[in-house]
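Got a structure for you, written out below as structure tokens; questions coming shortly.
Partial complex: the chains shown occupy the same locations as in the complete assembly.
A and B label the chains in the order they appear, each numbered from 1.
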Amino acid sequence: MNDAFPAVGFDVARIRADFPILAQTVRGKPLVFLDSAASAQKPRAVIDAMVNCMETQYANVHRGLHWMSERTTDAYEATRDAVAALLHANDRTEIVFTRNSTEAINLVAHSYGRGIMKAGQAVLISEMEHHANIVPWQMLRDAHGTELRVAAVTESGELDMEDYAAKLADGRVALVAITHMSNVFGTYTPIERIIRLAHENGAKVLVDGSQAVVHRRVDVQALGADFYVFTGHKLYGPTGIGVLWARHELLEAMPPFMGGGDMIGSVSFERSTWAHVPHKFEAGTPAIIEAIGLKAAIGYVEAIGYEAIAAHEAALTDHALARLATIEGLRVIGRAQDRGGVVSFTMQGAHAHDIATLLDRQGVAVRAGHHCAEPLMRRLGLDSTARASFGIYTTHEEIDVLAASLERVREFFV
Amino acid sequence: MNRPGVSGPGTTTLADDVGDLYQQVILEHGRNPRHAGRLTAFDASAKGDNPMCGDRVEVFVKYAADGTVARTGFEARGCAISIASADLMAEVVAGRAPADTRAMFETFRHMAQTGDCPDCDATMEKLRPLAGVHDYPSRVKCATLPWHALMAALDGKGSATSE
């Protein structure tokens, strides 16, 4: 693969060779996969780690005294170490495994929300949240009597910091839950400032890092966050595994979310006691094979390096914005300064679904719809957008194919 | 449909590739629907809504004195397929009894899902251009959404979804 604008030290051809699926054709055309923000493809290292587990070293964890169980427990728990290092957690016990970001947020909404928050306190989110960071707080509101506040987003697709500060001002916000990077605009939020302001006003902060952790190095200590969540399948890892990081003292104070094996201290019918964190929050047999896959994904990303990834993706995004700007009637949605490799757009005379289908016919996979951000769409006066999103394996050439294919869509429709 | 300038580096044009789905009649009805708009007077209406993609349609029905569907109008936000389907639907159901209309929906749904219409009469043949959606499972719902809304209106229900 001949990449016109390689980032220094970043060999996209070699990276592509690590992803078996990228050699596929779709509808007779080479696959141009521009839907990584929905879910990323998996490198050979991840596939191999999962296969290796199932072929050579598998048993249930934590409760076995035999070799297979001990070794599988070691491997499962080693993922906790890898995630703790990835996020710069203080302590490995601050890492809780969940199914995905959605479950991680629901866990906090349930355990911190119902367990610690009081009726009348407020949760503050933003207009550009994914449904995963809206609906759990609505459900908390309806079940528990908390308030749900929403900070506005500007026309450029950035958080309206004045509105945000105003919504914090009365001191009744107990928790801010906000995205680190928008899955619609690609905008990075000024998360350090957001957190500082929240803390000044007595609120804890949950950061939805589902998109951000894929593209940027995250240091929860430097950010000052209280909760950070992400999902394995977007970080080139398996489905079925996600992460909640939270400060140890918060996890200690929170009641468990689900009950069952592995999360208990002791059980009697009258009364049970809970295991120490993080086990208190991991009821039942965990996603063992998936955790082991996630560790391989983190290792893969770390070996390439976030700096190289960020540089590659910044170059891709610049290239994409430049190419898309040349297409008549195409409008890119969101014009934030600080943005990553997610580009939403509309095209005059062509609905996003039709764009997606016509691109698909040309082998180009993009997403179309509300991107699980209906309130944001409504705010923008849109029904839907088409969205191209980039990963470590995306090439400048693929963006050229996207642009050329979009030209053909335009000509087809107008 | 094979227009100059649409061809890419390959040997087929985009129109060749998607001609089965985006037939000329769909593009036309999608662009210039004849039955779009809220009826000034109507007897029944219902909304339809596809939560997975955000498509919405509202269908308005005016009955004739004999209980047949006199006129149908719709307001929609959606893709070319769903708008063309709403527009073609409004055309074919005009003058039909509600029971007939329900039967037509079943026939149409089968066609959209399978591509086949073994017992299509001349009226139903007008919907044939939409049969190409059968190859695109998630687009089938675009084509059937207005019909779901129409069925809800005939049933006196306020809304329907096509998930």
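Criterion: a contact is a pair of C-beta atoms (placed from the backbone, for glycine too) under 8 Å apart; a residue touches a chain by one contact, two chains touch by 3 or more.
As the structure is a computational prediction, the values presented were derived from the model and not from experiment.
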item: Formula for the whole complex, using the labels of the chains displayed; value: A x2, B x2
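The definition used in the following text is that only the chains that are shown with their structure count from here on.
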item: Between chain A and chain B, centroid-to-centroid distance (C-alpha), Å; value: 36
item: Residue ranges of chain A in contact with chain B within the complex; value: 27, 29, 349-354, 357-358, 361-362, 368-370, 374, 377, 383-384, 404-405, 408-409, 411-413
item: Residues of chain B that touch chain A when the two form their complex; value: 3, 5-6, 8-10, 14-15, 17-18, 21-22, 27, 30-31, 52-56, 77-81, 136, 139, 142
